[in-house]
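Every protein chain except one is present and positioned as in the full complex.
Order of writing sets the chain letters: A and B. Residues in each chain are counted from 1.
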Amino acid sequence: MATAVEPHDEHQTDHGHDDWHHKPFSAHHFDNAEQQFDSGKLGMWLFLVTEVLFFSGLFCAYAVYRANHPEVFIYASQFLDKYLGGMNTIVLIFSSLTMAWGVRCAQLGQNRGLIIMLGITLFCAALFLGVKTFEYTEKAHKRLLWAGAFASAEELGKTGSQVFKVGEPLPKAEFEDRVMSSLGTITKYWVFALAIPVIIGGIGFGVKSRPALTVAASFLISIVAIIIGIQVSIAIHHAQHSGDHSAAHAAHDGEEHDETEHGEHGLAVKEDAEHADDHAHDQKEAIDEAAAVAASKQETIAGEAMDPVLGDMTSAGPTVDDKSDHDAPRNANIFFSIYYFMTGLHAFHIICGMIAISWLMVRAVENHFRPDYFGPVDFVGLYWHIVDLIWIYLFPLLYLIGH
Amino acid sequence: MTSHVMPAHSDSHSSADNYLTASKGFLSWAMTLDHKRIGLMYLIGTMTAMFIGGFLALLLRAEHLSGTPGFVSHDTYNQLFTLHGAIMVFLFIIPSIPGALGNFILPVMLGAKDVAFPRMNLCSFYLWVFGAIFFVGALLTTGLDTGWTFYTPYSTNTSQTNVVLATLGAFILGFSSIFTGLNFIVTIHTMRPPGMTWFRMPLFLWSLYATAIIQVLATPVLGITLLLLAAERMFGLGIFDPKLGGDPVLYQHFFWFYSHPAVYIMILPGMGIISELISTFSRKAIFGYRFIAFSSMAIALLGFLVWGHHMFASGQSEMVTIIFSALTFSVSIPSAIKVFNWLATMYKGSIVLATPMCYALSFLFLFTIGGLTGLFLGALATDIHLHDTYFVVAHFHYVMMGGTLVAFVGGLFYWWPKMTGKMYNEFWGQISALIVFVAFNLTFFPQFVMGSRGMPRRYYNYLPEFQVYHVLSTIGAFLLGFGLLLAAIVLITSLFKGRKAPANPWGAATLEWQCSSPPPLANFEKTPTVGNPYDMQSVVWDPDTESFVRRGEVPIVPDESEQPAHA
Partner (left out) sequence: METFRNLLDPFPSQQSTFAANVDAIYYFIFWLSTFFFVVIVAMMCYFVVKYRRVEGQEPEKSPSHNTPLEVTWSVIPGILVLGIFWWGFTGYVDMRSPPAETYDINVTAQMWSWQFKYGTGAVDAELHVPVGTPVRLIMQSKDVIHSLFVPAFRVKQDVVPGRYSGLWFEAKEVGTFDLFCTEYCGQKHSDMITKVVVHATDEENVTEEVPQTFDQWLEVASDPLEGGRIPLEDAGKKVVGMFGCLQCHSIDGSKKVGPSFKGHFGQQVETRDGSVLMDENYIRESILEPNAKIRQGYDPKMPSFKGAMKDEWIDAVIAYIKSIQ
């Protein structure tokens, strides 16, 4: 969406009659720099208005379902990790600060400061995505997915094969191990992805192209930040669940040979630590496969572990009785539909922002910005603040219900 | 004659430097950033879409000659009316006036060199093309049978057609529309030349401004709705699916929150065109300028508050229904104000029935019917009976087609000499207007009657008692198709046979008539002088150039009122 700014490079020949048209980034159809800047700024603000309205549709859906089914939201939000969400909030607020600082640097003509600030902002954005990777992976393995993920096409009355199916629940497994194994694979893929900046950087070094080197640098920053984000999330997760974990292992040791029924409903969380030994080996392979899928798809992991609590909450529909005997409310997966859609769309905006920031970095390294021309930095900054702002609403609405 | 002050009719410039001939080759068009070329490409695109949509409509009407299965099957019929609606709404009516005429005229009328963001403008056109490709993709693979409204759960669960492709197409077209609107708002805010104050803007610009506000504020909601719909269909999100605990009526709220304001995206620019046409061809300043300008803004804002009137029978709560009904009536007032002001403009004018004026008068006739029949649908007790019958079909065709399309064709005839530099055949233009007017009423008036008698819309078969109306309607539809084809032929033949158009053939006082026809690449060689856009007395007929020229700048006829005696 960086089209809000339209510098022309090929205009100089048309109009030779005033200074304005000699400047490198002036667009010929504007009369002066002020008009160009004002247009860009108004355009960006209008674009932000459309962004807000775009999300407002989702906030409306959220409001409607929360008003109609408050119990679903209170119940389901306990599965979100507020510490990770809180960390992401801090990271984004900090990135907003560095972005604003960067704009100030651009206004003052401090090019070096601008580049550093953009780099930090990019780092924070990628860190955010790293944490999100952990959260999505963990939830996918716990089968905390959108409402239709477990329903078959026929149950929904769908005559085509449009439903994205997650597959049948397999015997329960050690979530922690599976999640960690998947995350390990994802991390591995990101480490391999470091080849991208190396190659681009190598080419850039070879042909002495500063833009290519800058692109390589922004890739490097992003990938490193994502890996750090994943690892930090794992650490935070372990810090929180160290108690549970040992308990689970104790249970595991005690009841090693118990085999629980396939897809049984209404079990408490700790029972899921039980693991059928004779399946263990096969499943290890399955885990690796799943992890590979996870790495490539990131969001939609075909996890095999049966969800401890939400497993059968999809038996919805006005005609079907809710047979489950635990206290999970009906249709609790609606919460996760909204969760995935809103955070997913927000993550998409983060990615767009990262591309825009990288583009700014390339231009900043090329020394394009100066006190009388810093519009693009300002506009991307505005965009970044709105992305931040949307998260500031998402975090309490999704993570902090009923606590 | 001091031609350097008057680029308007300066023949000293060769035709080589107008925007059409400034550069040649496919790429000079495909990669152009010139708003006039983009407008022209939009014109070709939207007209193509209109004739495809119209062709589908004729197939529908032909099928309805009898109430029993005819030459198309159930499924084909459902696809025909869906694609007719979707193509006409998303590919033709919404982009037509802003995209084609607006893009071409807005900067020139404003006195700017271009829109604020030319690349975004080109991007908008290509998004339109991509959206159209998605629709064609849906058309060629499985068709689309959900109705253009994509109501859930039929669209998410039952339909076997390629709904996702079509919704993504509509999503992309939404962005095309947003970009156009955003561009127009910024252009009007920041690109006005010195002297062009808000209340010197021609009313067409006011209407485009109001339209742009709706485009920017409403379209994102459609975007998110269509994304949710696609996700619902592909993954089973559960938000609109009752089987997963969702609410299909919520979809209708989301959809109409965009699609009702979208009705004003369609009609407001048409009203703007009519304001220009009636004023110019009555050779009189528009009556009640500020009331018309503010009524456009009022319609744009009130238009956001009335979406629920599409759902009176849907089972929304009674209180909501009643509030929406009351708000719906409030939006009828600004439209009435416009109609009265147009009439008052004609009073004591000097009216000439040129082709654009013929279309403008048809508009007045048809839009008045369209607006008044809206009262039947706004009143709750009658709407319950008339909802989803042919009465509704007739009502919105009177507004959308009798309103927007007729205004669009009128505006096209009006600005055609400016866009192409050629004059069309006046006689055949007037004949086309007459045929369109008569045929239109023949097509849609019977639908009011059969709707009142209970003929539901979107029906493939119908009971024998309705046949006579259907037959009348079908005859009218074919005649209407012929009338529009004639209009197209008149315009296209003018490209080859038309005489060269003067700078100002009609005697309008707005800025676009100050530059030559067709305009030069940068619109004005010199920043134009901005005056009252409706000061018709400032332009007089000049037999030498066969054009109207500005009186103030013609030294032979000095106008004392504009020149202080001893300045």
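As a convention for this text, a contact is a pair of C-beta atoms (placed from the backbone, for glycine too) under 8 Å apart; a residue touches a chain by one contact, two chains touch by 3 or more.
Note that the structure is a prediction, hence the values are computed from the model and not measured.
For the options B:I369, B:A439 or B:L480, the residue in contact with the chain missing from this view is B:I369.
Only one residue from B:N18, B:T32, B:N78 or B:S296 touches the chain missing from this view: B:N78. Per the touch definition above, the residue from B:H387, B:K418, B:H470 or B:R550 contacting the chain not shown is B:H387. Mapped onto chain B, contacts with the missing chain fall at residues 74-75, 78, 145-147, 151, 153-154, 157-160, 242-243, 246-249, 282-291, 313-315, 318, 321-322, 325-326, 329, 332-333, 336-337, 339-341, 343-344, 346-353, 361, 364-365, 368-369, 372-373, 375-376, 378-385, 387-389, 448-449, 452-454, 456-463, 468, 534, 537.
We adopt the following convention: only the chains that are shown with their structure count from here on.
Separating the CA-averaged centres of chain A and chain B is a span of 40 Å. In the complex of the two chains, the chain A residues touching chain B come out as 3-4, 6, 14, 27-30, 35, 38-39, 42-43, 46-47, 49-51, 53-58, 60-61, 64-65, 68-69, 146-149, 151, 155-160, 162-164, 314, 316-318, 330-331, 333-334, 337-338, 341, 345. Within the complex, the chain B residues that touch chain A are 112-114, 116-120, 123, 153, 156-160, 164, 178-179, 182-183, 185-187, 189-191, 216-221, 223-225, 227-228, 231-239, 241-247, 250, 254, 522.
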